[in-house]
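All protein chains but one are shown at their positions in the complex.
Entry: chain A
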């Protein structure tokens, strides 16, 4: 029996979240026995596959390269994964995907086709069939045991270190026959936020803004120089995204991105439980808010009560000094 990781990638390279999923799979491999395979489904995705083959702990990379995996739609990818679970090279005991928007889209489809439960957002592996996962916006941690023959997991990327590149040798890369093109979903277009800043999910430092900033203009004017100074990613609370201050993919929280950077600076964020759910595992939290009663201060290591319109430029200036 082996463990299969569904890789998230853009054909040219693996997404950082895939490395966390591989690390979780390696940990599972120790508990369950069995080697770790990585499935790369894409179009002209040899580069992403080669990257996966270099990861320590990966025994095999299986590549399905076909035009109809260009958009990596859930329908086509799920059909491929299900077929590979049943084929002779497969015999998988576990399927693992990162708990990102990609993994969350595809993986439940796979689980249902296999008639097994999915365990979402796993934060700890207790045994081959027993996992810990957050519920109620992280206000409780449930330990669940699966009785299914194949365990299908998405893993919370912040709970597992990224898999490292092996010192020597690479895993075998095998071609996997493409599945059918179901042709029921077509990608019309993508509008990706262009930014030279680090990816929110993988950033070491995050500067996050809330409703207190008052406008999109203030959000950019105040937070961008600070983020640039720190080499930080930008984040936002739901209130700030709803108000149009920042794009949707900046949202940190229960239903947005879950982050755990070394440093999280929350500016004008009140700290609703839904937001805290997305960032309370950060190593160091700084809160800047004019309301001394704001709940964000209850989780902040360093709280500064003050007018963010004065404090943030001062902080940016201080860091340049």
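Rule of thumb we're sticking to: a residue touches a chain if its C-beta (ideal position, glycine included) is under 8 Å from a C-beta of that chain, and two chains touch if they have at least 3 such contacts; residues count from 1.
One rule holds for everything that comes next: contacts and distances are computed from a predicted model.
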Missing chain's UniProt protein name, "ABC transporter ATP-binding protein", "Electron transfer flavoprotein subunit beta", "General L-amino acid transport system permease protein" or "CoA transferase subunit B"? "Electron transfer flavoprotein subunit beta"
Per the whole complex, from A:46, A:59, A:113 or A:166 the residue touching the absent chain is A:113
Sort through A:105, A:170 or A:218 and give me the one touching the missing partner chain. A:105
In the complete complex, the non-displayed chain touches which residues of chain A? 15, 71, 73-75, 78, 100-102, 104-113, 115-121, 130, 134-148, 182, 184-193, 199, 201, 205, 230, 238, 241-242, 247-249, 254-255, 257, 262-263, 273-274, 280, 283-286, 297-306, 311, 314-315, 318-319
